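One protein chain is absent from this view; the other protein chains keep their places.
Presenting subunit A:
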Amino acid sequence: MRRAWPQLLRCCALAAALQSTAPPRSLYVHLPFCRRRCFYCDFPVVVAGEASATRDRATARYVDLLEHEMASWDARAAPLDAVYLGGGTPSLVEPAHIRRLLDGVRGAVGVAEGAEVTIECDPGTFDAEKLAAYVAAGVTRVSLGVQSFDDGVLEAAGRAHRRADALAAVAAVRAADLPHGWSLDLISGLPGLDGGLWRDTLAEALAFEPPHVSSYDLQVEAGTAFGRWYDDDGAKPSPARPALPDEALAADMYRDASRLLRGAGYWHYEISSYARTPARKAVHNALYWRPRASWLALGLGATSSAGGDRFTRPRAMADYEAWVAGGAAVGESDESDGADWLLDELLTGLRTSDGVDLGRVRAEYGADAEAAVRRGAADAVAANLATLEGDALALADPDGFLFSNFALSSIFAALDDS
């Protein structure tokens, strides 16, 4: 009996959510093919090797699956404002397939004039010509996975490209003059990096004046090669496996990125995201950090959301194929016992420089919830890791971002108590 009430409330909330949910205006497409798996990667990828013919056949079959999945969409969906082709390595996919895919999307729900259509590209997998063909197919933005300009660091991370590939790729992307610009993606804290090398990496990146920079602090995930190599403290560094920067050094790298990029005029609008101008903020990605957002998704392991109710597609190709063959039904949400939307909003909202509006928390979740959030945030505010001005709660840059889990877990604990 104790559990019946929350469930009932959740049902009411769900009904309200369905009524209020605007149709999704954004789409994520997962293109899982890679030449090899990078040592830090825990994404659903399909290692398709270097032989382009085999890869092409596999890609063609995969795009067929995506088209099938699209056929299950609700035709009432509005034209999209953003499409994101992520991976994997989408730039391994031949432009003809990208065109067929985007044509399919345009046919199914439409893509609005001036929409942001991003493709993730890896250096060494494309040239100016291929890029031009992507643009002709409808691509308007590139997210370029440079990660590092140092050959030793790239090799130690298991990347397939080298410095020369990165420089050529940057040149090609800059020359393409993309309508929504491009993002230069870096990873700090990689094995072999030190403070000086990282600051050089940032300086070199800034010299290309990228409209957007994503700078990720390396997370060593269980189940990855890094997870196996760098998990125990006893691992001895070797030329092939240089030392992992320690936590203090990695934290300094994060601070350096924030300091140098902001110094160069960039807006640090999310823990790992920087925009040269407000207009260059990533349209699709920013949706993930908005409360109760909706977006469509296509492909292996991809997650869609209907007003905060997320659904993740099967991560193994055979399972995904079977799911599509079975009608591609968006089934029970990832959290079948009911999504905890307030936690989602806090977890995603506090990643951004805008933070969370406690007025909204009060209106949507009640005064008790708001009070608990304020209680939970008090320690972080006292430690200057967060700012609370009126109803605006936000983490401080950079230290609040660096300790975001500390602040969030305290807030979660306070909410759990209330």
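Methods note: contacts are C-beta pairs under 8 Å (C-beta built on N, C-alpha and C of every residue); 3 or more make two chains touch, one makes a residue touch a chain; residues count from 1.
One rule holds in what follows: contacts and distances are computed from a predicted model.
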| item | value |
| --- | --- |
| Chain not displayed: protein name in its UniProt record ("Translation factor GUF1 homolog, mitochondrial", "SUMO-conjugating enzyme UBC9", "ER membrane protein complex subunit 6" or "KIN28-cyclin-dependent ser/thr protein kinase") | "Translation factor GUF1 homolog, mitochondrial" |
| Residue among A:209, A:319, A:368 or A:416 touching the omitted chain | A:416 |
| From A:250, A:298, A:328 or A:356, residue that would touch the chain that is not displayed | A:250 |
| Among A:62, A:198 or A:295, residue touching the chain not depicted | A:295 |
| Option touching the unshown chain, where A:129, A:319 or A:335 are the choices | A:335 |
| Residues from subunit A at the interface with the omitted partner, ascending | 28, 216-219, 247-248, 250-251, 254, 271-272, 285, 288-289, 295, 297, 301-305, 310, 312, 334-335, 340, 343-344, 347-348, 351, 383, 401-406, 408-410, 412-413, 416-417 |
